[in-house]
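A protein chain is absent from this complex, but the other protein chains hold their places.
Labels A and B are assigned to the chains in the order they are written; within every chain, residues are numbered from 1.
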Amino acid sequence: MATVDDPEGLAESRSQGPRFQTLRRDAWWRPMLVTIAVLLGFIVYGTWVAFTNENYFVDPYVSPFYSPCLASNCEHATLPVIGDWWTLSPALLILPFPLGFRLTCYYYRKAYYRSFWLSPPACSVVEPHRSYTGETRFPLILQNVHRYFFYLALPFPIILFIDGIRAFFFPDGFGMGLGTLILLTNAVLLGAYTISCHSCRHLCGGHVDVFSRSPLRYRFWQFVSRLNIRHGEIAWVSLFGVALTDVYVRLVATGVISDPRLF
Amino acid sequence: MADHEVHEFDVIVIGAGGAGLRAAIEARAQGAKTAIVCKSLLGKAHTVMAEGGVAAALGTVYPEDNWKVHFRDTMRGGKMLNNWRLAQIHAQEAPERVLELEEWGALWDRTEDGRVLQRDFGGHRYARLAHVGDRTGLEMIRILQHKAVSMDIAVFMECTIVRLLKDGDRIAGAFGYWRESGKFVEFKAPAVVLATGGIGKAYKITSNSWEYTGDGHALGLWAGADLIDMEFVQFHPTGMVWPPSVMGILVTEGVRGDGGILRNESGERFMFRCIPEMFKAETADTEEEADRWFTDRKGARRPPDLLPRDEVARAIVAEIKEGRGTPHGGVYLDIASRRDPDYITRRLPGMYHQFKELADVDITKEPMEIGPTCHYVMGGLKVDAETAAATVPGLFAAGEVAGGMHGANRLGGNSLSDLLVFGRRAGLHGAGYARSIGARLEATSDQCEEIARDAVRPFDRSEGENPYGIQKELQDTMQTLVGIIRTEEELLKALDRLGELKERATHAVAEGNRLYNPGWHLALDLKSLLTVSEVTALAALERKESRGAQTRDDYPKMDPEFGKVNVVIRTKDGEPYVDQAPLEPLPQDLRELVEAT
Partner (left out) sequence: MAGTSTVTLRIWRGDATGGGFEDHEVEVSSGEVVLDVLHRIQATQAPDLAVRWNCKAGRCGSCSAEVNGMPRLTCMTRMNILDQTEPITVAPMRTFPIIKDLVTNVSFNYEMAKRVPAFQPKPKPPEGYRMAQQDIERVQEFRKCIECFLCQNVCHVIRDHEENKPQFAGPRLFIRYAELEMHPLDTGDRRELLQAQMGLGLCNITKCCSEVCPEEIHITDNGIIPLKERVVDRRYDPIAWLGRKIKMRRSGRAE
């Protein structure tokens, strides 16, 4: 950023007030630690899953980490556009998109800036950095492309929903297992997370100044706004949803548990 | 002490509420070099407390409404004691002033077809109050503030004026101090607009903040201007009564406008017993009719809960006095049983929040406990209706500090429109007057020195009176002896006590230094507070009748002779004295408007 003139001397303005780290007495560090634990846990688990390249499919269930499957080396290729020259885990082909979506998500940004970067660790607690440039420089200026990750992430819940539908069709015919329900729930949660995104809210109507002239956009915007209020909670729940869905498929695939059939 | 800061302007406006901001905007628009001087930060003035709305006959909800009906309602509400020309100009210009704010960014709540929505209020025949939820005043002050900031108007925040300066018999400026540093500052200006608001801090139970110490009233009087109607202090019928620390905080009349009703301890809607003769013809006399009115304006008359404020406040006091009050000494205001929770939180979000946070009461589930609270003074500087000029050349007044517009009682919503209409006129004519003067006027330098010397006296004493103690006694005196219901005996007692307090206040002590020292500030504010208290008691004593906000137990009836005069306060040798001045007779065509049913 260029040098800014400061005729009013705003920069030098704090003087001999009280100096302290924080005067808060509540457990302000608790949300921070919880966030760190959960996100780290997910990263470790997710990385392991992405690289294992096995036990992600047990007919008719597929783990969300491996869907859609774009490589021909897949156990259940959805759309094999990548030839057999690809020998790594097929999960690596698709995971960058939802990962990027979550990484640039306005909610997760708050969560990791606070807990991992301590900027700030909690409200009215001093942050430890000497200087601060926010999202004005590379790489953080790239957060502004969040809407493109939104576009790229949009197909995923749809594909996972199709997976959920396919999970009614067992090798021995039509039916429903606990896994069917889990897959469908996961798809709905991911859908809710994607749709409730701030960029989506802007694109579907938030950019309009006179709503009464765009009634349809206004309806969309209202719908998304209602979900958006819960975006943070949905972000957590859907994150757990993905992990637990994978755990379930994995446990069934390895035969640790057997999938109870509801009918 | 001669080396104080000096600023020169064409117009200075004292007070940054709605009236002050509107005056400054107009003066600046006329090309005058303009400054605003205010005791608080910009945007904190008492206008933010106005909740319900601004009255203007826009006719968006009821096309039958027009300035004539508004004028009629205002005069009847004021018990015909209003300066009719002020009331007429007010009713005629209010719609234009309200719509003008839209061009500056205001966003009033809307009707279905996209026009300005209007709400019902006490004493107004039609739904007439343009509003923004229950934070109309905040919206207005913010819009005016933004407008003023964009116009190159100098703003002196946290700066208290202690005296006006004069050159001969003309105004030459004002003298005051920075609250922050305690340093003195002189403003040279041929035109001074007073827009300082009211005197509510003279009372113990009040909806007014610390600023409301009657500065403008006192500054004007000390500079030789006349005050009128000072006996008329409005007690808003609905202030909070519990817990004690929030006693007096306002509960908007909008609660009743939106369907809330008053009940006594046993649940009775007592207002039906308290409908005065003057309003019988237009007030519902059964609960059924009153409830029907909210949906059927043509076929039903308005509920008695929406009578003018003086009537409702008196009824509540009587109810409490006769032992039918609530445990905390109020009556119930109930909207919970009348409207669904969604409606209440949408229409009255501020009230919902206020009761929830401060009293642990959920107004969508339980009734509120309320009682009268000092709210507004109808009296103020006598002004010329066309120009808002006070009786001293160069002095103008607008808003609550000006008298005559509201007569014996103000209707809700008329104060926000008053301050827009006459704020603008004061700025316009203040600028015009400054232009006509041309040359600078000079206050003699010993005026400033004397004021400054007097102001720092509280620091010279090592022992003396605690200003907080004096203020408390003054508030108790006014509350108990010059309150809603008055008698000669009590008023005389009050004058006695005020005399004592005045003497004690000359020994008030300030500890510490002049840097942001609230104790010192209060010691200085006491002067105006004592002055306005005294003149209120004097005026109340002079008016030997009950009319509007003045209720005399010893003269319980309206006296036609007193209906022809204003009580005037003037000064002789610095001491206030009381006098009477005949009202200007109402022209025949306007009389017909008022007498129309």
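Annotations
What we mean here is this: contacts are C-beta pairs under 8 Å (C-beta built on N, C-alpha and C of every residue); 3 or more make two chains touch, one makes a residue touch a chain.
This structure is a prediction, so every number in the text was calculated from the model and none was measured.
Considering the complete complex, the chain that is not shown touches A, B. Within the whole complex, the absent chain has one touching residue among B:Trp222, B:Phe294 or B:Tyr516, and that is B:Tyr516. Only one of A:Arg30, A:His207, A:Arg226 or A:Arg261 touches the chain withheld from this view, namely A:His207.
Between the chain not shown and the residues B:Arg97, B:Arg135, B:Lys188 or B:Arg570, the one that touches is B:Arg135. Which of A:Glu54, A:Glu135 or A:Glu233 touches the hidden chain is settled by the complete complex: it is A:Glu135. In the full complex, chain A contacts the hidden chain through residues 1, 4-6, 8, 10-18, 22-25, 106, 109-110, 113-114, 119-120, 123-124, 126-127, 129, 131-136, 140-141, 144-147, 198-199, 201-203, 206-207, 209-212, 218, 228-229, 231. The missing chain lies against chain B, touching residues 40-44, 46, 48-49, 99, 102-105, 107, 109-110, 113-115, 132-133, 135, 138-139, 142, 146-147, 149-150, 157, 180, 209-211, 242-246, 249-250, 350, 353-354, 357-359, 466-469, 472, 510-513, 515-520.
The definition used in the following text is that only the chains that are shown with their structure count from here on.
Between the CA-based centres of chain A and chain B the separation comes to 55 Å, rounded to the whole angstrom.
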